[in-house]
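One chain of protein is taken out of this complex; the other chains stay put.
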Amino acid sequence: MNKVRKLFTSLLILVVGIAVILPPCSGSSSGKALKIGVVGPETGGSAQLGQSQRRAIQMACDEINEGKLAGDWKLEPYFQDDEGNPTKAASVTNKLLQETRVHTIIGAINSSCTLAVMVHTQRAGIPQITAGSTGASITEQGNKWIFRTAVNDSHQASALMTYASETLNLKKVSTFTAADDYGQSGAKLLKAAADKAGIEVVVEATYNSGDKDFKPQLLSMKEKGTEAIFLWGVYIEAALIANQARLLGMDCQIFGASGMASPKLMELGGEAVEGMILTQSFLPESDNPWVQKFVDNYKKKFGDNPIPHAAQAYDSVYILADAVKRIDTTAPAKLRDAIAGTSGLELVTGSPEFNPTGDDVGKRVLITRIEKGAFGLVEAIVIGQ
Amino acid sequence: MKSHKLTSSLKGLHKWVLIAVVLSIPFVVTNLYYLHLINLIGIYSLVVIGLNILSGYTGQVSMGQAGFFAVGTYTSALLMMKLQAPFWVATVMAAIVAAIFGVVIAIPALRLTGPYLVMATVGFGEIIRLVLVNWVPVTKGAAGLTGIPAPSFFGFTVFSERSFFYLIYAVVALGILVAVRISRSKIGRTFMAIREDELAAESMGVPTNIYKVAAFAIGAAYAGVAGSIFGSFSGVASPDGFTFDDSVGFLCMSVIGGNRSIFGALIGSITLTLLSELLRFMQSYRLIVYGAILLLTAIFMPQGLSGLGPILREFLSRRKRDKKSYDDVQCSQRKGR
Partner (left out) sequence: MYYLANGLPIGAIYALVALGYSLIYASAGVLNWSQGDMVMLGAYIGYSLHRLLGLNYVLSLLISMLVVACVGMLVERTVLHSLRKRSSPSINVVIGTLGVAIICRNVALAIWGPDAQPFPSPVGSTPINIGNLRVLPQDILIVALGVALMLLLQYFLKYTREGKALRAVAQDRMAASLMGVDVGKADMLAFAASAAMGAAAGILIAPLFFVTFNMGAGIGLKGFVAAVVGGLGNIPGAIAGGFFLGLIESLASGKISSGYRDAIAFSVLIMVLWLKPSGLFSRTTKETV
């Protein structure tokens, strides 16, 4: 029993030690401040998404605070890195809620992380906006605290398939999607949209993120006589797939979704992605004044064109600023209702309006084509109509 | 073999004070973020205790422990969600299923040592993760399971961080007890004999294969139980939480803490969990510092942090030399029995 006792003693000393060493929480709030917790992957595999989100949110908060766009309210962002790991996401959410005492949370990007964050925001009764997660299950939880400014994938899928069938008159297509939550939900939605549009899906292939060689799957698509390939994933793999399809001598049309809409796609894909058709939530080259202002400022600050994730995160901050300005309080329940009642705002990705499950139905879906290394607008569709 | 140098006169009192203090932690630590971390530490330490039984006692290194952890989480969550099984049934099943997986991986691993064994366990962890991602009808694919029910006992639902604390640390205490029992039993001594010299153990007539498989099964069962609690604790589970990096994390906890003692498992999970959280103020440089600390600990503390224990004790015992010799006699008598 001696050893048991010793173990217990050590356990005790350590646990108590932790409690003593860690400082007590401080819930001080300075004046009229809306504290926004931001959760996203700033390291790890999806770091480029998390860092874009961080930049856009920091920029939006600076703009709002300088221009006093939220009345007397100052926005204070608090950034936490979830490393793309749901357990870490849950921990940092707790940190933000308990220690920083944030009034609302923007996050996360990976759907698995967003779902883990939601458990805690719901328990605490704090509104949460995700600007990056597209997984269908997020707004199917019956959780009234979650809102989504990311583009709804089902609208993108049906817009693409309708375009493929009506304008391009395609009959046989293949889907080629990432084996992650984004790609898996995309694959399901593409299949449904294809059935509706009367298009036959001849190959439904997947790849694991980090894969580098896609020729075997492409070859089987070629053998089945596919006329178009629908990709659902991120830009690195999309560029590789386009390159390798070209290497195999396939000249079929390639489609993609907003997840890969980044200037990097053209930089990495070069010639191979010319003519590729993508849906996205905003076009950096658009002449919409909101988009212009956002892109100009972003470019000035960070030297890059923003990706859709950044635009959606940027809009999320403006939605929050508008909400807090209207109700003039940070009481979570009121803030939640104010976000739900958002209307009449003109933002970068459309004029947001949330449906009862928390999805933004005021978004534009843009069908774009890559021409000479830039996105060109083909068609704009407003989801609500 | 570790603690015999301390007097045992206050034994009874010690124990009760200890229990009282542990029980009062949720009332002292009112910040739920810290309580959340303390709970996570409890769950991780269960996995690491299992890993230490495997690697510390029999010398078999596993870099696939997140795989067993995942098996436990998904088994228990699916049983509760699909069959409405009570939590304790689901947890027992999680332990059993994880142990079966442990046996399955142990059999091909029997002939392997060193890097080859590492490879096999890495492969196992990856296989589990890929199955979770791709077996969409059951595992819901990469987005994972949501709405995993909270445990409930006799109508009382464990939901808050505070009630989870009691559940988790009750299981941790049980886990420690079992581990101590194992390490003191014939099984434990055989494990250590295998670690020190497998050939010698075998020539003494020990069926080493059976013991090695058993070590894998026990290690896996610990991870399975931890996984079951983890699922209910998080409410969600997805393959992103059970990657190769997580397996490596468990191994680091085991080695940094010191993989030859159960005490080391606790130290390791406390240190690394807190470290990665406490370094958050450094923002993006956090992981660089984390890597450096791993590196330095590996270099300067070959026996892990718990290796500091004997050094400290040595220092203390020098002052109580007369006491020590008495205790040593006691100990050898106890061992002889």
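Per-chain residue numbering starts at 1, and chain names A and B are given in the order in which the chains are listed.
As a working rule, a residue touches a chain if its C-beta (ideal position, glycine included) is under 8 Å from a C-beta of that chain, and two chains touch if they have at least 3 such contacts.
A quick note: this is a predicted structure, and the numbers were derived from the prediction, not measured.
Within the set B:L251, B:I270 or B:L305, the residue that contacts the chain not displayed is B:L251. Of B:M81, B:V122, B:A150 or B:V206, it is B:V122 that touches the chain left out of the display.
Residues touching the missing chain, restricted to chain B, are 55, 61, 105, 107-108, 111-116, 118-120, 122-124, 126-127, 130-131, 133-134, 244, 248, 251-252, 255-256, 259, 284-285, 287-288, 290-300, 302 (touch as defined at the top). By the touch definition given at the top, chain A reaches the unshown chain through residues 42-45, 47-48, 50-51, 179, 205-208, 210, 212-213, 215-217, 219-220, 235-236, 239-240, 243, 247-249, 264, 267-268, 270-271, 304.
One rule holds in what follows: only the chains that are shown with their structure count from here on.
Centre-to-centre spacing of chain A and chain B amounts to 35 Å, using the average Cα coordinate of each chain. Across the interface of their complex, chain A is touched by residues 1-4, 6, 8, 11, 14-15, 18-19, 21-22, 25, 28-34, 36-38, 40, 130, 133-134, 136, 140-144, 146-147, 173, 176-177, 180, 184, 234-241, 243, 245-246, 262-263, 266-267, 270, 274, 276-277, 280, 283-284, 286-287 of chain B. Across the complex, chain B is touched by residues 1-12, 14-16, 18-19, 22, 24-25, 42-43, 79-81, 84-88, 90-92, 94-95, 97-99, 110-113, 115-116, 119, 135-137, 141, 179-185, 206, 208 of chain A.
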